[in-house]
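One structure is given here, and the rest of the page talks about it.
Just one protein chain is left out here, and the rest sit where they should.
To keep things simple, chains are lettered A and B as they appear, and every chain counts its residues starting from 1.
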Amino acid sequence: MKIIVCIKQVPSTNQVKLDPETKTIIRDGRQSVINPFDTYAIEEAVQLKEKLGGKVTALSMGIPATQRILREAMSQGVDEALLLSDRAFAGADTLATAYTLALGARHIGDFDLIVCGRMATDGDTAQIGPELAEDLGVPHVTNVSEILEASDKELLCRKVTDYGTQVVRMKLPGVITVAKDINMPRMASIRGVRESLEAPFTMLGAADTGADPARIGLKGSPTQVVRTFTPEKTVECQFLQGDAKEAAGALCRLLKEEHLTGEEA
Amino acid sequence: MAGIVIDESRCVGCGLCVKTCPQGAIEIKDKKAHVGDGCIACGMCLDSCKLGAISRTQEKGGEDLDSWKGILVAAEAYEGKLHSVTLELLCKAKELQCDSKCGISAFLMGKDVEKLAQELINHGADTVYLCQDESLAYPTEEPWADALTSVIEKARPEILLFGATEFGRSLAPRVAARLRTGLTADCTVLQIDKETGLLQQTRPAFGGNLMATIVCPNHRPQMATVRPGVFPMGQGEMRQGTVVRLPVPALSGRVQVESAQPAPESKTIADAQIIVAVGRGIGSQKNMQYAYELARLLGGQVGASRPLVDAGWAQYPMQVGQTGKTVAPKLYIACGISGAIQHMAGIGGAETIVAINTDPDAPIFQSAHYAIVGDCVEVLKEMIAQLQK
Partner (left out) sequence: MANALIRPMSGEYEEYLRDESRSVGKAESISFPRTTEEVSSILKEMNEKKIPVTVQGSRTGLAAAAVPYEGHAMNLSRMDKVLSCRQDDQTGTFYFTLQPGVLLSELRKMISGKRFQTADWTEEAKAAYTAFCRAPEQFFTPDPTETSASLGGMVNCNASGARSFHYGSVRGYINALKVVLMDGETLTLRRGEQFAQGRKGTLRTDTGKEISFTLPSYQMPHTKNASGYYAEDDMDLIDLFIGSDGTLGVTCEIEIRLLPLPQIIWGVTAFFDQEEKALRYVRLIRGEQLEGCDRFDIHPVSAEFFNGDALEILRREKRENSAFAQIHDIPQQYETAIYVELHGDTEEEMTNRLLELGKAIQQAGGKEEDTWVARSQTDLDRLMFFRHAIPECVNMLIDQRKKKNKEITKLGTDMAVPDAALEETMAMYNTMLKEKGLQSAIWGHVGNNHLHVNILPNDSEEYRKGKELYNDWAAKITAKGGAVSAEHGVGKLKAGFLRVMYGEEHIGEMRQLKKAFDPQNLLNRGNLFAPEEENK
């Protein structure tokens, strides 16, 4: 089975720190990490390969330093990696990113399955998997919590829906996004780290992939961020006054207003 | 480069923008700021520059943008009922449309969904595009995307809204990619910019620590998903509307739902949306019944602090905290829990925390959104009485 796993490099934390005087954001300078959701995708891809044979290729779009996290994936059982890196890719929204990743997937070629994390911690959009599938013209299944059967022809898996779970059969090639906790991502061993330093790694730019300049990077991104701001701080604790009856009444009203009374939600 | 440009005649190389950039994409070279590859054009740096040396390049474009009009809501139905978020979106659509009369339409697809069309109309849809067939028992992305794109090509809506349900979050990007337009996920604020007429879509970024306002200036439709419960639902009223029937798209059959299993009834506290948690302040084991009753009324689960589990009043799977379960419910009602740090470590993900405790200095109040100082047993009884009404 030929599997591609998509990986994104994200900041190590979502915590935002503000300069006490200027009230602007302070970056903490810590190293970027593999999007935590993608670690499950890596593990699932590697487990499938171990079961069915074949090869796992990690695919990412990012700055050249993304090589580090791709090597990290290779220390955990991924065989090789392709990094799409070009100034022209910068500023991409999900549409342009999915287009670019689709070019990468075509470059790798002949894949049976693409595994993505459910979403990325820095964007939380969960859009890349389905957009990538559409760009490649293949089916997709999101939020997969278990792979029940797999061959290079089709995949039988369980997915989590808003109403429970479904057992879904998908013809391959196709894309899945995997739920957090579908597996327990393995830790690399020192041997794995050592071997990953020598593992095959390719970096390609926009021209190498035959990208349409109008569809990549900022130019290829229909959405634009016009303003970023820190949300107002959550209110301090609100003490509800009165005796037990009054306070309970006030609380019930508040919970209803916030749609927190169960089935009404 | 990218969408952010530095006016070198104004830049003094103070470096404030360097510190501000969440991507670390700006550096100072020869006393001037330079925007590098990591830039995602988020715009954080714009406000940081005291000298106005940073600006954003805007691209003009789009030929026939004006031919796109109105709002289309992609409805979601399950087992013969509309999802609440669909009605919330219609209510929002009415608000966005209040100045113009371009119309609101809804897209409804599935098995036995025809009867729901009138409800959509009552909640604000002027036109309902209906695609109904026995074969459409379970929503799957490709046929839904096929039918929806055919509607969009015909109706040319300026705005297209989805509920950020599991299916909505899977279908919307598929459609956006096909139409090659922009999509903003999980919006919490939607409004029309008075000057440009663009839909301003505000959403949390960086795990909710930042908010970003996003527009889609040159592509149509402008697409967004919205989480259930973010907008109010509004009252429906008897209205007249048009139902347009759509042909059933050919099913590719590449994805087939073989079976569906409802979520198990007795969920664990680890994935409960509402938790009524009990600590020593509950007083005695027999008072536990009130916690169970409130949890039942709210559709939630009962959790417990460690001393209660140690005392044998609750079982270990119910224990919340560092040595028990880590929970992330929408609502956490802490009854008679003082809020030891070990306990608080387990509820960091709770969205709303209600604390009921006799001690006004109990540490739990420092993390609570709503607090009642008093006997939790009394408050529980009152809440049960009022919710039963």
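By definition in this document, a contact is a pair of C-beta atoms (placed from the backbone, for glycine too) under 8 Å apart; a residue touches a chain by one contact, two chains touch by 3 or more.
As the structure is a computational prediction, the values presented were derived from the model and not from experiment.
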Residue, one of A:I114, A:V144, A:V168 or A:A188, that touches the chain absent here: A:A188
Absent chain, residues of chain B that touch it: 19, 307, 310, 316-317, 323-325, 340-342, 345, 359, 361
Interface with the undisplayed chain - residues on chain A: 12-13, 15, 17-21, 26, 28-31, 33-34, 36, 39, 68, 72, 75, 184, 186-194, 197
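Note that only the chains that are shown with their structure count from here on.
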Interface residues, chain B side, partner chain A - complex: 1-3, 16, 19-22, 24, 37-44, 47-48, 56, 59, 78-79, 83-84, 138, 141-142, 145, 165-167, 169-174, 176-178, 180-186, 200, 204-219, 228-229, 252-264, 273-274, 297-300, 330-331, 352, 354-355, 365-375, 378-379, 381-383, 385-387
Residues of chain A defined as touching chain B within the complex: 11, 14-16, 19, 22, 24-27, 29, 63, 85, 87, 90-95, 98, 121-135, 138-143, 156, 160-171, 174, 215, 217-219, 221-231, 234-235, 237-240, 243-245, 247-249, 251-252, 254-255, 258-263, 265
